[in-house]
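Heads up, one of the protein chains got dropped from this complex, but the rest are sitting where they should.
So that you can tell them apart, the chains are marked A and B in the order they are listed, and the count of residues begins at 1 in each.
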Amino acid sequence: MSGVKLQSIVKAYGAVQVVHGIDLEVQEKEFVVLVGPSGCGKSTTLRMVAGLEEISGGELTIDGKVMNRVAPKDRDVAMVFQNYALYPHLNVANNIAFGLKIRKESKQDIEDAVAEVGGILGLTEYLDRKPSDLSGGQRQRVAMGRAIVRRPKVFLFDEPLSNLDAKLRTQMRAEIKRLHKRLGVTSLYVTHDQVEAMTLADRIVVMNDGRIEQIGTPMELFLNPINSFVAGFLGAPPMNQIKATIAAGDTGPLAQFAGGELALAPLADLQNAVGREVIVGIRPEYAQIVTEPTAGSVSCNLDLVETLGSEALLHTTVGDDPFVIRTDTLDKMGVLDAVTGFTAQPDLIKVFDADTGMALAGQTRAA
Amino acid sequence: MSSGPDIEETQTLQIPTRGRMERLVDHMKKDWQLYVLLLPTLIWLLVFLYKPMYGLQIAFKDYSIFRGVAASPWIGFEHFETLFNSEGFMRALRNTIAISFWSLLIGFPMPIFLALMFNEILHRKFKSTAQTIVYLPHFISSVIIAGIVITAFSPGAGIVNTVMGWFGLDPIYFLTKPEWFRPIFIGTTIWQEAGFQSIVFLAAIAGVSPTLYESAVVDGASRWQMMWKITIPSILPTIIIMLIIRIGNMLEVSFEMIILLYQPSTYETADVVNTFIYRQGLQNGQYDFAAAAGLFNAVVAFVLVIGANTIAKRFSRTSLW
Partner (left out) sequence: MANLNLYSRSDKRFVLINMFLIAIFTISTMYPFIYIASLSLSSGFAARAGQVVLTPIDTTIEAYKYILSQRMFWVSYGNTFFYTIFGTITSLLFLIPGAYALSRPQLYGRRFFNLMVAFTMWFNAGLIPFFLNMRDLGLLDSYIGILIGFAVNGFNLILLRNFFEGVPSSFEEAARMDGANDFQVLWKVYMPLAKPAIATVALFCLVSRWNGFFWAMVLLRDEEKIPLQVYLRHTIATLSNDDEFGATLIDAPYSVETVSAAIIVCSIIPVLIVYPFIQKYFEKGIMLGGVKE
């Protein structure tokens, strides 16, 4: 089985450690996305899997074999680079065939493979062109073709879409997803764009500062972020995080804010935390607007309404904390300016420790 | 399905440390092909540039061709004493400094003027044609340039004396007159190199943002004002760096050209350190003595170049190489 397994993988440049022990198991045919802010070590991790960076510590296995000291070419992995690294002096066909030629495969095999890959990626009519004559999206496809043609055990993608404009990016994202469905090759994909991560991944690995923050399916991470970093990283706009105190209510724990209180899920961990200062996380989508102060709602001051068409973003403040609400516009435009507060379902409210940022355990919500 | 970071555990992860030797062996194994690629160049450097440095020791030896470099007896600083007591060497030193100084003073601003002037030309075709022509002499060999100079300044047939004749001046045999050597030599090198040297400044000018000029035009500045207020301040760093480099290479008078133009009657103003070395060493066979002069020259040049490089680095944070 062509899985990739990283055990306590460490990368250090001299005395400076940049990756502090990564544990990750990518199953066969799985599409795993490494996501995180720039400098979080995600690319370095990918390059260690590729063999482009030496592994300073830990063990990497691909397909059950230890790969720490194996040359990149012998790992049976292929990589798509951010700048595509297409050879400008070779036409599309020869760019795709480069790896096969180096490996001295027969002429017929190479021709067949190039034709097939060209067909899959819709490049058949461009095979004679030089990369400089191609559009950004086409170049991107050639770069993928070069990876696909070798039928590797693992695909590695290093921010392959970041050089494209927004529209093409959306389009190529879908193509990569389709391609993965069709070929079913184990894939490890690095990006800093959480939308790419959410849309492409079977599982997402959120990294920060050389460590893994959380691993899970997109929805798991979206609904149950393990800490305030993950909560703030996934979702656009990100999850609101405001200060609150936990209090005991009649029916269960409450979160008390500057402008009101919200009922929390009746979980033991929250009941035990009564009296503690916490950070409460509410996604903009899960806050419901209120135009009259009612019990069980929090009042906020409306600064600004950004209308996006089908929906609108309300920029408000709760006490000193900014709070964004995302709401439908249909039949509501008239009331948006009159918003005075919001409310939220107890099971969609996250509570994080004010000091460590870790979610208070026991909170899970299925999609 | 989730794994939180356990800071305590991960930070104490041990990276197996490997010895220097072991790492070297690793690199050799992995990158041996790179060393194969490097090897010819490396050997070349050792054989043709570093081995002569070893040979420099003859400056402190009584060198004999038959004994070779290593077996010749040491004599300490004798050659240097002779050197600094010899009128010939001191004259060469003075001439080197004088020629460098005047070349710098007159030759350094010329390419800057040229670049500024080229920049003001709007007519594309005129500009590129003029550039093509003024760069050309750089690519012509010094033998040819010297040949042209000798012909042009020759007493009977040369154009210079012909033109002087029109004004009733007596012909002068320029290349035998010590007082004429430096003007002719410096003029020739400027004529040959000024155009080519302007490229660096033109490139610096090309790097100035056009919006600076556009906003100046809107503000009502004249071309002349823009040149003084925008172009020159913008390329000042380049000018200063080039000046530092030129000073660093002061001793590198193009002696090949001097050999081609001077003659015994002009030695008193024309003979520079390198031509002195050439005559003493290669023509008279006083290898050890000439090597001593060469070592002195090389050390002074080294100090100048390193000093210039350091200053330039500090000045612009861009190293020369």
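Throughout what follows, a residue touches a chain if its C-beta (ideal position, glycine included) is under 8 Å from a C-beta of that chain, and two chains touch if they have at least 3 such contacts.
Quick caveat, the model's predicted, so the values are computed rather than measured.
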| item | value |
| --- | --- |
| Contact set of the excluded chain (shown chains only) | A, B |
| Contacting the left-out chain in the complete assembly, out of B:Ile75, B:Ala203 or B:Leu236 | B:Ala203 |
| Identified contact with the non-displayed chain, of B:Leu105, B:Ile140 or B:Leu236 | B:Ile140 |
| Residue in contact with the excluded chain [from B:Ile150, B:Ile247 or B:Ile311] | B:Ile150 |
| Hidden partner interface residues of subunit A, rising order | 50-52, 71-73, 77-79, 81-83, 85, 87-90, 98-99, 102-103, 146, 150 |
| Touching residues (missing chain, whole complex) on subunit B | 23-24, 27-28, 30-31, 33-35, 37-38, 40-42, 44-45, 47-53, 55-56, 58, 68-69, 114, 117-118, 120-123, 126, 129-130, 132-137, 139-144, 146-148, 150-152, 154, 156-159, 161-163, 165, 191, 195-197, 199-200, 203, 210, 213, 217, 222-224, 238, 241-242, 245, 256, 259-260, 274, 277-278, 281-282, 287, 290-291, 294-295, 297-298, 301-302, 305-306, 309, 318-321 |
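Just so it is clear, only the chains that are shown with their structure count from here on.
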| item | value |
| --- | --- |
| Whole-Å gap separating subunit A and subunit B, where each centre is the average of the chain's CA atoms | 56 |
